[in-house]
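Structure record follows, encoded as structure tokens.
With one protein chain removed, the remaining protein chains of the complex are shown where they sit.
On to chain A.
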């Protein structure tokens, strides 16, 4: 057995060397820049090369589909239908021009009902609101099986690429990320506890800020999150509340990467509980017991107290109350808008091409969600800081909340849904239906009032043209 020993030594040496190399490179390329807050630009490079690969993959699939003379199923945003973007008037004008009647004045045609019918069926097949809760579907394939609907069109080359991708993601990226995450969280817990022993004062605040930022930066690298911050001059300041749209629990890390916030939330058990308790030692956060959550007055009081002290960091709140799939913003709960301080809206938009960040809490638990996140390619997102707003005279909390929501939706390119579960459904139905009727009537009957005046007809058409631009 003597001949095994040299191999044994060699093996040990090899393992030792590779571990050292691994950790050194980890340290140099990732952890030290995180601590110092600099970036080598490696992630941007990574993102661009990934995009090129995805484009290639999609083209291959399309080519494969065309060869088999089938249509590539593109589920994104329109399902099985391509919504006509034309308005009602345009459609009706088109119907007129394509019909063979020689009459040049618009009249009622039996075909007009078709436009209404088609729109009606379109909305049965697909409507804006119900889509919001399922993960946004992609047009290009990002080499993750979880987002591929066209598995029949994968060629050999593509499968090889996918297999390679799988290998890289699970055997290289995932362990790397888990190591980083563990380092980040471990450092956070240990360092905040240490700082907690210091007497409260400027030194402690300064140190705790630095520690928080450093650990969040490490966590961001653990997820390979590539974040672009816009309008940093509007960053939330002390003594205010920061509101943002909520897609995933990772939102917290994304925002805290760029500034210090005080968190609000329920006390959890387990690892998260440990982290929560550690964080509280060095800077004030608001953690509620489960029983206290129901007591809205208590919650509001604690928030007001926190905000009143100007040395405290801004509170981070997600008023939607639940994770939405990042294509729209749903109704904001009004509690945080009643406190009466400055509100700093923030819009977060994830780029879906790289991996779906949405946490569908019905489908996945927290741990499996995090594993999915860590085994996708990257998380690319944009954060916009919007100018601070205050509640105006005569505005109640709900209107204020809606105003902020609209601003966030507009900035992030998300759809602003007024849908609030049907309380006002009766009113909505009538007014909107009347508008549709009015528009249709204008096309027809508006002209019949003056059979001889062609100029009137043109005037009316231009009026409806104005309608076209504003309303639809």
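Basically, a residue touches a chain if its C-beta (ideal position, glycine included) is under 8 Å from a C-beta of that chain, and two chains touch if they have at least 3 such contacts; residues count from 1.
We adopt the following convention: contacts and distances are computed from a predicted model.
Engineer: Given the choices "L antigen family member 3", "glutathione transferase", "EF-hand domain-containing protein" or "Osteoclastosis associated transmembrane protein 1", state the protein name listed in UniProt for the chain not shown.
Structural biologist: So the chain that does not appear here would be "EF-hand domain-containing protein", according to UniProt.
Engineer: Among A:17, A:32, A:45 or A:125, which one is in touch with the chain left out?
Structural biologist: Checking the options A:17, A:32, A:45 or A:125, the one contacting the hidden chain is A:125.
Engineer: In the complete assembly, which of A:116, A:229 or A:288 touches the absent chain?
Structural biologist: A:116
Engineer: Extract the touching residues of chain A with respect to the undisplayed chain.
Structural biologist: 59, 62, 65-66, 70-75, 78-82, 91, 94-95, 98-101, 107-130, 134-135, 137, 146-147, 149-151, 419, 422, 425, 428-429, 432-434, 436-438, 440-441, 444-445, 448
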